[in-house]
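A protein chain is absent from this complex, but the other protein chains hold their places.
First chain written, first letter: the chains are A, B and C, and each begins at residue 1.
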């Protein structure tokens, strides 16, 4: 598997795709999201696994998004996600609320190839009241009535994330962020940006194999140096809190958001300069 | 957490415990099984995750075992597990047959804290016909009848395995054998033998964390050098096929098995000499 | 020893709730994102010498899990997390939490970030300490617009626990699950039963209560020294604001 250019990787995402994204503390593919804005993708149905941050807010602001299924959209210390809030107020995106472990569970069901999986809790939450696709039934193993939530399997069309490195076999190294493996296993197509390509086979190295996702699951890879920025990447580089604060400030208005896009996303070599 | 002596670790296993063991290709705690034989534990209910090998056959032969729940008991290239076969023929142990992914699934349900999990397949197998604790119901997400197996959560009293190393926090390194994490998560108590103790904190090392099981799940650790022998341990040492063949040969008869115990298990410093 | 910072008082109040001998044991506490005051309370308990395991989910380095928040939720599902902290954009008198928004679904008047794991965690841990610094009729409402997570559940619904207490910038409320009501437990210095009453949108038991105790001198010394040291990497802004500490210079201590 030869790595693609970043924009070529973004071109593999069709309009309308159900795309899973990790949150801002776990290998978020920020450069890839900026490439999707440049490509002008439309109608994305985003899935936050289990919550959403910068990349989701950016794609919403750029008009790329039809719906967001998530357990929360937040910029963390920088506060509310401004373009998400504006879109909810304007009614321009559909919000499908979930709760964190329910999203993990729906993906685990897809990973396992079963049509549903149970989860405790949630009963009595209005999240459940607004999920006609979720069901409550009595636990068939209980002697007396024991209502339990059943969640349907959810297989994203695409999962995208930013990993540390990849090899020619398509294996990608995510380190301790093993929850990305579940996302990759559950998704029909997996697109990955990485800091760098490495020689050899990550899975044949006993020290690297435990943090490696098998290339079986990976369709394509692109090199994007500092591709998580302004999000951090394991011990490679830290979260850029000042930039996220600047984003939160600029994106408070539509005009400010346009200025952000011009400066950081659509400017020539914006990502290369990052 | 200070490491215990091997025999002190074995003393933590009460008679009658439901004890999960990995198979012969995945961190089998062979030295620990020999220590259990020396301790004279009785009435163990063993769970092979998902199949059983040398350690299980040894414990059966030594009279430590009341029942075995497993998907297969085998010595691999060395053929049938002789003490298991003899005990089945004599009717001295209960055999609870399962099928590999069902065992994984029952443990995953316990890991997740849900009372059951579904699994495809198995319907029409006599394994199912002999599992009154397994249920078939119609998939509630299907439009038409769609029978699917539901498996109850299974939380072993104890899980035991042999890992590469441990730190003072009880974190243990299992490398690419991440399926051990599921066993550890699902079990009430986890006892681990390791090749060696290491300084520092495995989970704070970004390179080692992905192959580390959090000490949250680990009750006690003992150092047992070459503690998987005659089973192999990742890239540390290889499977000793000649010894397993010798075991298979000796264990074919009760007398031969007693001779094996005398030579390799109960002899003074048997494990130290291994 | 300088004056007690109001946030130190909240930290101390939460630490005492954690150590409440009448509550189920807190051997393993998890702390979620952006929770400096609960995190500091947990560190204080630990630095006081209590054998508690802390899983701090948002440490930039040394995250305790290798399967992300899924591992946290699995642990909670197994019953291996004894105590968690939750807040809410709205909290009502039955301890219902609203992290989703106000007005029509899904928060058309004002959207909050979302439910996070509240609809699960609130059921799975034997106890939850609710913390919301803003104490106003805007936050503490008669009935939440949207229930992210219910305070109590009907008989037969699997649930290990609910709110132990609600700590605000004005007071501490205890929660009684059987009656599904809060009662005033202590009032912070500078507030009165009346200022609490006026700022609270829901009905609660107890017309008066003792003053919330300040942290002891020993506790303050721990907060300003070793607790701040532990917090500095994750919450630099909080440490600067409350303890006037910047950078990692003092961390070698």
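In this text, a residue touches a chain if its C-beta (ideal position, glycine included) is under 8 Å from a C-beta of that chain, and two chains touch if they have at least 3 such contacts.
As the structure is a computational prediction, the values presented were derived from the model and not from experiment.
Contacts of the undisplayed chain with visible chains (whole complex): A, B. Checked against the full complex, the one of B:50, B:152, B:215 or B:230 touching the unshown chain is B:50. Between the chain not shown and the residues B:70, B:171, B:187 or B:214, the one that touches is B:70. The chain that is not drawn here is touched, among residues B:16, B:43 or B:121, by B:121.
Although one chain is not drawn, the whole complex shows that of B:148, B:190 or B:228 it is B:148 that touches it.
Residues of subunit B in contact with the chain left out of this view: 25-26, 50-51, 70-74, 76-77, 80-81, 84-85, 88-89, 91, 95, 97-102, 104, 108, 119-128, 130, 144-148, 176-180, 182, 232, 235, 238-239. Even with one chain removed from view, subunit A keeps its contact list with that chain: residues 110-114, 181, 185, 201, 203-204, 206, 209-210, 212, 214, 216.
As a working rule, only the chains that are shown with their structure count from here on.
In this assembly, the chain whose C-alpha centre lies farthest from subunit A is B. Chain closest to the overall centre, judged by the mean of its C-alpha atoms against the mean of all protein C-alpha atoms: A. Centre-to-centre, using mean CA coordinates, subunit A is 28 Å away from subunit C.
Centre-to-centre separation of subunit A and subunit B, using mean CA positions: 36 Å. Of all residues in subunit A, those touching 2 or more other chains are 108, 119-120, 146, 148, 176, 178, 235, listed in ascending order.
Those residues of subunit C in touch with two or more other chains are numbered 61, 65-67, 71, 77, 124.
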